[in-house]
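One chain of protein is taken out of this complex; the other chains stay put.
On to chain A.
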Amino acid sequence: MAQTERQLDTPDTQVQISDEIRKTTCYMCACRCGIDVHLKDGVPVYIEGNRDHPVNRGVLCAKGAAGLKQVTSHARLRAPLRRVGPRGSGEFEEISWDEALETAAGWLKPLRESAPERLAFFTGRDQSQSLTSWWAQQFGTPNYAAHGGFCSVNMAAAGIYTLGGSFWEFGTPDWEHAELLLLFGVAEDHDSNPIKIGLSKLKARGARVVSLNPVRSGYSAIADEWLGITPGSDGLLVLSLVHELLRAGRIDLDFLAQFTNAPVLVDCDPRSPEYGLFLRGDDGSPLVIDARTGRPAPWDGERVEPKLTGHLRRAGISHRTVMEMIAAQYMDRAYAPEAVAARVGLPPERIRWLAAEIARAAFETKLELDRPWTDFRGRQHSTMPGRPVAMHAMRGVSAHSNGFQTCRAIHLLQALLGAVETPGSFRFKPPYPKPPEAHCRPHFRAVPGQPLEGPPLGYPLGPEDLAVDAAGAPLRIDKAFSWEAPLAVHGMLHMVIANAVAADPYPIDTLFLYMSNMAWNSTMNTAGTMEMLTAQDEEGNYLIPRIIYSDAYASEMVAYADLILPDTTYLERHDCISLLDRPISEPDAAADAIRWPVVEPDRDVRPFQSVLLDLGARLGLPGMAEDGQPVYRDYADYITNHERRPGVGPLAGFRMGPHGLQDGRGTPNEAQLDSYIAAGGTHGIPVPLGAAYYKPWNRAYQDWAVEIGLLDAPAPALVQLWSEPLRRFQRAAEGQGERLPPEPLRERLAAVMTPLPVWYPPLSDTPGVEENYPLHAITQRPMAMYHSWGSQNVWLRQIHGMNPLYIPGAWWRALGLQDGDWVRVTSPHGEITAPAARMEAQSENVVWTWNAIGKRKGAWGLAPEAPEATKGVLLNHLIPEHLPSGENGASLSNSDPITGQAAWFDLRVRLERIAAPREASPGFPPLRSPVPRPD
């Protein structure tokens, strides 16, 4: 039949799905894209990307588009809950908010008045850390952090200590100019949409992408070249590249001399008390040799021309430049490709090829922007020369116990090429660069009834900044900033429960958690952690007496809390993505953003940040209560009116100045949130053109940063190839100085806290482990799923409802595996069973699975038969929170010894083929769900 009239009418091509669009910020992962939420009769019906948003420019990932299903999720909590059954049973009764808040205040008030450190407040995947940190500070507990310690603190800390900023949130590849991009250990998020957009730009220009990753999924799948590296060996590979580039003289001498501390003079007399520290002038300024005079001069002296090589004797002590130390260390044949190849898992020729590829892109591509600028020494430059090699690294590098030094090694490689803040390389996003000296130190002295003197988290510059007592014992419950993890700048959430239960260093009274699934996928030793959360003393008292938890959903953690403060979803709340915290800036603009209630919650839930302010007021915390009255009505009021420093508040746009609205500094503006809403939920302050590159050394940038309130004074800083803070700790480990580490930790500290980047094997690779556990086991994050939240999403779980263990072909054959088989996976810590799947595109001794798909029965509003609960794989069961006991029996955390970053990816396992069981093990009794489950 022919096309009929009826057919012609079939589609309603003028359909209107919505009657209003409200623009806010996504929270389906950490990217914080702008979203257009379409509403019909006030109900959200469709979400698409905001075309005017700096992060995503209109595009949106699968998670973002599925956000609607987060609002209608059956896993959503409905009202405050009080536990009525035993902890872990999931038996609760609904209570009123007033009762919930009075209960919490009743628990916390006596703590504040007697021992504020007995509150441990950890906030998981929190995007409001400038509020939550301030709350902890005002309460007076040092025991505060978010989830960075188990996420990517190695990356963040190595970036700050070396460059003054790190990958992802603080910086980005120069997608517009890069000719070569190296991705180290990057899985699907951090950054999600910006990386996809960026890769697309590189591909369109014909630029090349090289991925170093044990698994060829996601971004690695579209890389031009894939190097299937052995997990935990990235640092060794990078230092071999450094070796090759030094050997070939393919380094940027001009950049090294001007913008790094390569020309700074170091005391190199082992008998000197200052051995390894910088030679300083009378004003304390590190000295260089000025090429104009041949004499020592301050590193930042006007017009000084630092000389890369040279010696200087002073008071009988010889000093050499950092460049000479670099040459001495990395020219060693121990870093030759042949020497590292077996460990790295790549042929020596492949390493040489990569070095040549990098050198070619860096030095044989002409890139120079016609932008005059003046550096911090007053030297004028007529152009901005480029170096089009960009690098990006993430969890795969970060989640190893050698991750901090590996990240430092990558930054060394970048700096040797001149590929930091130069066109085509790595660019900072304001408020970064910001060197550690421009951050505060940690504050940890708890005084009953008093706030801390400053924020709990900060950047130590030496042993004197550690949170330890006179005997060297940790003062924080997680032992962050102790000799066990001196630079634990994001805290160590993964150790809080184990330490609290062991009363090591001391017991706590209340554990207050926000949005952190510590009874399941956010903890190591999951089964043991569930036992710890329910452990009782001889009198039947819980070893962690009280647990308060806030979450929007019925996660596994809910069952282990005594009091639940149900949160809203991200479409029902105010938030600020603040320059004081983790902003959404781009290299060419300081930018922040808001969330606002585009819909009202349909149940008795409240936004956590408003609840926190309410609780703070009930407790009479300074800044939150005055004369017994709350200072802030809610979080929106706080966002508008709070000032952290005079004129500097949570949002930088639309502040009040003497002549009307202004950006950056200014007094509060009651209409500020309305202005943000009218502007699409975000506001940017453009970086002036002449300030957009060479930011750490560019006077125009530094002056602009001061003008808009990002810095209080210009803070130019050299790339710290030689890290003096690290050397100070190493020096203490060698027995020098006033504050010395405990004897059992000295050898380890001396070995890892080296002032130049170093590689050492993952700490849990003790003798015999490799023989008995020949495979590395890691996770990758699926692009359509973020953490545990995704499985309750009825669209996303149809994409990723299963996470088998992917096994490389050679092992598949050796084990005699067939489709449908399962494997028993055994680590030194425990065993699990998992459905097996074959995959060739991965490194030969690596198995992997998708992250956080496996669920406990009864959680997340899913049916007990859901595949997430019956076939889901959770590697966390295999990972201990402590390292194997050393000779001294000390129980050290399974973490990077410098930053305390959880060493998830150090895991080693062995496999055995098993017949398909009925369900995956270990199995646990189903949780009693606080929300209705499907029949």
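The rule we apply is simple: a residue touches a chain if its C-beta (ideal position, glycine included) is under 8 Å from a C-beta of that chain, and two chains touch if they have at least 3 such contacts; residues count from 1.
Everything below uses one rule, namely that contacts and distances are computed from a predicted model.
Asker: Not counting the visible chains, the remaining one has a UniProt entry; which protein name from "(Fe-S)-binding protein", "Sigma-70 family RNA polymerase sigma factor", "Sulfite reductase" or "Pyruvate dehydrogenase E1 component subunit alpha" does it give?
Answerer: Going by its UniProt entry, the chain not pictured is "(Fe-S)-binding protein".
Asker: Per the definition of touch given earlier, which of A:Ala692, A:Met783, A:Leu892 or A:Leu911 contacts the omitted chain?
Answerer: A:Met783
Asker: Determine which one of A:Ser89, A:Ser272, A:Thr309 or A:Asn845 touches the chain that has been left out.
Answerer: Checking the options A:Ser89, A:Ser272, A:Thr309 or A:Asn845, the one contacting the hidden chain is A:Thr309.
Asker: For the chain left out of this view, which of A:Thr24, A:Thr103 or A:Ser217 touches it?
Answerer: Considering all chains, including the one not shown, the answer is A:Ser217.
Asker: With the full complex in mind, choose from A:Trp226, A:Tyr335 or A:Trp704 the residue touching the hidden chain.
Answerer: Result: among the candidates, A:Trp226 touches the missing chain.
Asker: Considering the whole complex rather than only what is displayed, give the residues of chain A touching the chain that is not shown.
Answerer: Answer for chain A: residues 1-4, 6-7, 10-18, 38, 40, 45-49, 51, 56, 58-66, 68, 74, 188, 192-193, 196-197, 199-201, 203-204, 216-226, 228, 244-250, 253-254, 257, 308-309, 323-324, 327-328, 331, 347, 349-350, 352-353, 355-357, 359-360, 783-784, 792, 794-799, 801, 839-841, 861-863, 865-867, 870, 933-934 touch the chain left out.
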